[in-house]
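Input: one structure, supplied below.
Shown here: the complex without one of its protein chains, the others still in place.
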Amino acid sequence: MSASPPPELTAADYPLSINRPELLRTPSGKPITALTMDAVVSGELSPEDLRITPETLQLQAQLADASGRPQLAANFRRAAEMTAIPDAEVLAMYNALRPRASTGPALEEMADRLERTYSAPVCAALVREAAEVYERRGLLARPVADPDQ
Amino acid sequence: MDAREGGPPEGLLVVGVDIGNSTTEACLAVVAPDGSITYLGTDLTRTTGVKGTPDNTEGALKAIRGALARAGRSAGQVETVLLNEATPVISGLAMETITETIITESTMIGHNPTTPGGEGLGVGTTRSIGELGEQQPGEPVVCVVPHGWDFDDVAATLNAAVAAGVDVVAAILAGDDAVLVTNRLARPIPVVDEVSAVEKVPLGMLAAVEVAAPGRTIRTLSNSYGLATVFGLDPVQTRQVSPVARALTGNRSAVVVRTPTGDVTDRRIPVGELVLHGAGKTLRVDVDAGAEAIMEVVGRAQPLDDARGEPGTHVGGMLAQVRDTMADVMDIAGQPDVPVSEIAIRDVLAVDTFVPAEVRGGLAGEVALENAVALAAMVRTSRSRMQLVADLVSEGLGAAAEIGGVEGEMAVGGALTTPGVDRPIAVLDLGGGSTDAALLTREGECTAVHVAGAGELVTKLIDSELALGDREVAEGVKWYPLGKVESFFHLRHEDGTVEFVDQPLPPHVFARVVVLTPDGPSPVPTRHGLDHVRRVRREAKRRVFVVNALRALRQVAPGGNLRALEFVVLLGGSALDFEIPDMIADALAPHGIVCGTGNVLGTEGPRNAVASGLVRAHAALLAAEVQ
Amino acid sequence: MTTTAPRPTGAAGKQSLRTEILEARPVNLDGFVEEWPEKGLVAMESEFDPAPSVRVEGGRIVELDGRSRDAFDFMDTFIANHAIDVASAEASMAIPSAQIARMLIDPGVSRDEVLAVTRGLTPAKVLDVVKLMNVVEIMQGMQKMRARRTPANQGHSTSARDNPIQVAADAAEGALRGFAELETTLGVLRYAPLVAIALQVGAQVGRGGVLTQCALEEATELELGMRGITAYAETISIYGTESVFVDGDDTPWSKSFLAAAYASRGIKMRFTSGTGSEVQMGNAEGKSMLYLEIRCILMAKGAGVQGLQNGSISCIGVPGAVPGGLRAVAAENLVASMVDLECASGNDQSFSHSAMRRTARAMPQMLPGTDFVCSGYSSVPNADNMFAGSNFDTEDFDDWNTIQRDFQVDGGLRHVRENEILAARNKAARALQAVFAHLDLPPITDDEIEAATYANSSNDYPLRDVLADLKGAQSVMDREITGLDLVKGLESAGFHDVAENLLTVLRQRVSGDLLQTSAVLTADFTPLSAINDPNDYAGPGTGYRLQGERWEQLKKLRHVTSSTNPETEVG
Partner (left out) sequence: MTTPTTTAPERTVSLREVGPARRGTRPDEVVIALSPAFAGHFTRTIVDVPHAEVLRQLMAGVEEQGVTARLVRVLDTADLAAISHTAARLSGSGISVGVLSRGTTMIHQKDLPRLSNLELFPQSPLLDAPVFRMIGSNAAQYAKGESPQPVPTRNDQMARPRWQAKAALLHLKEFDCIEAGRGPVEVEAVFGPGTTG
């Protein structure tokens, strides 16, 4: 996760792809301006180059805040953390959050993993909150699986 | 695939490329001055465009680059690219039914409702259920029930009639109600149901209804003398109705109505003559004589120059159809179309098959298995333009490219790299459209032949004989073993073994006959049992591949004598089939032939034979030059 | 027995000829039912809905609409924790509903001023506010509260045979006619990769920058997005009661996690909800349809998704059958907009047998304009619509264009000349042919291209070899084909412009600009969102106006008599 917060952005900087391209890089460090047809044809670009970086998501979070959308900004910050998580595991974690899919300890374990392995505190917080609510609403996995479920 | 010996091999980098109908294969190797070969890598990709046309270039380059990449070499290092002289054959298929069952004046109902009612034989006069009220007691009655009658009302009406003294001995129903009705009758009678065109059953006629016990078949109406007894027929009449008896054989239930001129005919459709030119002769054979007769004549006309069907007949149409499709295939943009007349059919494979067809004049959608003949035909084309492909490849790769040799010979060469084989060696290339054979004698002479009929024909036979009407399913039946899902937790394989699964099987395969594809069981939409489907599958493969294997090998074997062959190596896509190689091996075993699926270079299985053969041929050439 | 069979005419009693005519009118094939508030079978006026209330203690909402936190169900909890601005909640709740309702329609009050209040409102309070508004006021509110200044429209491009060539050609025509987003789905799911590719290629042929979507189960939909084969996602359903939410095997937290997952891959995404879904599933917990939908809207807000597809959607038959139902549907679109979410406002499912009702149903969205007037106008004949049919389809194109012209409103579409349409359809089919060839997929014949150029429905195309197609589709997944491969294929086949269009769309996911509220891509590839195109409506003469070049476009119809030479037609 990028610790160094880039220059404060205002709504006037949007769209970044047009107003602040110099701030945008691909996961492999290429500037967005490097995503040209020549680069595609010559095979310099990999699909990896078409992914968004945590830094960019933090920038978009700033823009969301600047335009009065704190929830959207929070979502972008969770997303920034998630860029580090492999696709398959993202889906696995989503499935684990479905009702009666996980026990309390399992969710706590998931939160820990988010913090430790992926340094994703904001996501971890969301999972812990879910665990607490699921507990209260009886939505945790039952210790013994009911064949009917 | 790794280099055989360690260390950077000395010599020239060459690539053999085999452009087939469906796949394009490459084989990369270093050839030392002394002709010794070090194989570096192979690759396989889909053939782009029609074999033998410039469109092939893209696929060829792709395969070459693929092989280079695997070996970590660059295009710049390539000395020569060797292409196969494509076997100039294209094949086509056609099928025609040659028999037809016709029922006139609805004399019989021979269909097999899954659930008839009652049991036994009932003989009486046909009367509509509406008229039962006016019916006088005494005379035996076969009650005919039209659509729209509820089973409870039918039973009530019949019971009332019987109570009134009417002698109801049997019933014929439109709906699927036989069991329901008989369960409600005071006096049980045989009932045949699901007679969709029941309104066509002639009323006031003498009729016999027979239903056998579950698991049994009818005895009286399927027996000519039984019919004679029931209807009091004289010998002439008995002769007339014998087709009826035959048509009803094997049914669990049946109805026969005695009408003045009613009849059942099993007529052969005049399909026309197949005219074969070859070996300086012109031979004619009636297509409805069946596959055996046709193939016998084809055998006498070898080598075949052309085959035609008399215009206006079915066979004329069949061959015209084949020619047209081939003309389309051979047409090349920017060149004059191939005149259909110029297309000479150089081989024909006829296969007896059958097509479940609805009986003309039937009253219940009766289905008869009509005989049919499937023809696979093959033409030679002068339009192969491999040289042009070679030029384009050379241009695209920046390396020399040449025609390295004829497919058949190259294939033998490649097959020789299979561990455990030696000359004389014959190969069988089991493809999609044609089956090819080539022989390399001890003396190094090579002969090659191509015969019509291969994988595509097998699929077509399975599709029509199982009345699937779905090529995707037919392909599945051809490629994968069968099973029957007996519960959500176990399925029975076609060899009888049972497999248990811990994850419950998906609902859509429950209780169904399935093909066991790599991505799990997939249902076969048919009423037939597993054994029947299996029989059809194996028969189709036998009639095409086993027959063609023998046919092709006889043509290359010295004096047509199979015993003169020693090693037969199976190549091509269908050599990967899970049972065809065994079937062919079994057929060849009596001739003392060692037969098996090839393993080119000891690693490639039945693939890459031609490509690596090209390399070998090239190496041999180099070696010769050196000396 | 088809459901469109006329009703059995009253058994007893002779009826007038006029009654017979009325009985035969299509509208009488629609279903209507009496309200049943106790069970939630009521649009928006129910005495069983809770009274608004909020109590904040220690920076935390401890009471919401009459419930204390220990009695919260998970919707209450999520909304209290994430959706409502705690700081302003008590102040906003103190403002009389009538005054907030007036702010919504008062041109003198800016959108931002309204948002400053609505961000602190509870579901019951929001309901209390919109209950005061009639449908004209709701439209007036929508005109100001819509997030993006410029309205737009979304199309469905599907095929009853999952024929990729048809999808490509219809996508190109749809894009050309003006849809800013195109959505597809499948009959046979395994076809998805080919159809998604076709949609993307066709769309970029029709108009560079159109965004595409393929509605599938989460895993595959996300994967196609991550591969850059699709550009956004929409079919992420949420519900207004805990029981129904759990029935759908999700919770507000699982959906929030999914929302972040999409953003983390640079993919635009919106949730889906709508009035009627809960009562349809028999678990409305005795609350009105609109109250439950407002809970969905606030849940979506709290999850931090940029937008929502609502307007009853697939349950439209339920609000459509009760009194005031369509007023409630109009209100739910307004609520989405007044809490600052992008609103794709329904009109996307078969709704009525009556053409008059179908049109009327769309007016509250079409006249004021929404971010997407239809969240699925069928740009294929409804028979080919794999979303079970839309409120409008290809047969309605000219009517739609005429209504835009009549009222001088921008419904996002325009009339396009035949030659342009044929050119686009043909080019899309050829471009797809090239891409399939490049990717070594089952070939597309010239006959298919000819058919695609002039076709109307899937019946007008040669049948595909489904077996080969499905194998090809699988290989697209196995070989991990991505948007880049499509770009390469297009470029190498000489479709430079299309390749550039697609590459530019792909580039956008790196910038994340399309993740912002109500973002679309203009024809010159400028991301247009609520940030750089904010709705600045402030009364007559302000906000988005249909004028200038765009108005000239929309004046064009299939047949307009020339004033200079009345013997000819213009356009």
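All chains are identified by letter, namely A, B and C, in their written order; residue positions are counted from 1 within each chain.
Convention: contacts are C-beta pairs under 8 Å (C-beta built on N, C-alpha and C of every residue); 3 or more make two chains touch, one makes a residue touch a chain.
These numbers come from a predicted model, not from an experiment.
Chemist: Just name the one of C:Ser352, C:Thr482 or C:Ser529 that touches the chain not displayed here.
Modeler: Of these options, the touching residue for the absent chain is C:Ser352.
Chemist: Which is it among B:Val14, B:Ala178 or B:Leu392 that touches the chain not included here?
Modeler: B:Ala178
Chemist: Considering the complete complex, identify which of C:Val318, C:Val373 or C:Val466 is in touch with the unshown chain.
Modeler: C:Val318
Chemist: Would you mind spotting which of B:Glu486, B:Glu499 or B:Asp582 touches the chain that isn't drawn?
Modeler: B:Glu486
Chemist: Identify the residues of subunit B touching the omitted chain, counting contacts across the whole complex.
Modeler: Answer for subunit B: residues 115, 147-153, 155-156, 174-180, 183-184, 486-489, 504, 507, 510-513, 523, 525, 527 touch the chain left out.
Chemist: Contacts of subunit C with the missing chain: which residues?
Modeler: 1-4, 29-33, 36, 39, 41, 276, 279-280, 282, 314-318, 320-322, 349-353, 382, 385, 388-389
Here is the rule we use: only the chains that are shown with their structure count from here on.
Chemist: So using the touch definition from the top, which pair is joined by more C-beta contacts, A-C or B-C?
Modeler: When the contacts at A-C and B-C are counted, A-C has more.
Chemist: Could you tell me the distance, in whole angstrom, between the mean C-alpha positions of subunit A and subunit B?
Modeler: Subunit A and subunit B have C-alpha centres separated by 54 Å.
Chemist: Averaged over CA atoms, how far is the centre of subunit A from the centre of subunit C? Could you give it in whole Å?
Modeler: Distance between chain centres, rounded to whole Å: 25 Å.
Chemist: Counting in whole Å, what is the centre-to-centre distance of subunit B and subunit C, each centre being its mean C-alpha position?
Modeler: Using C-alpha averages as centres, the distance is 50 Å.
Chemist: Considering only the defined contacts, which subunit B positions touch subunit C in the complex?
Modeler: So the residues of subunit B touching subunit C come out as 45-46, 48, 471-472, 475.
Chemist: For a test of understanding, state which residues of subunit A touch subunit C in their complex under the given definition.
Modeler: Within the complex, subunit A contacts subunit C at residues 11, 14-18, 21, 24, 26, 32, 35, 37, 40-41, 45-47, 49-53, 56-57, 59-60, 63-64, 67-76, 78-83, 85, 87, 90-91, 93-94, 97-100, 123, 126-127, 129-130, 133-134, 137, 139.
Chemist: In the complex, go through subunit C and note every residue touching subunit A.
Modeler: 73-74, 77-78, 81-83, 85, 112, 115, 218-219, 222-223, 226-228, 242, 245-246, 249-251, 253-254, 256-266, 301-306, 340, 480, 482-484, 487-488, 491-492, 496, 499-500, 503, 506-513, 515-517, 526-527, 529-532
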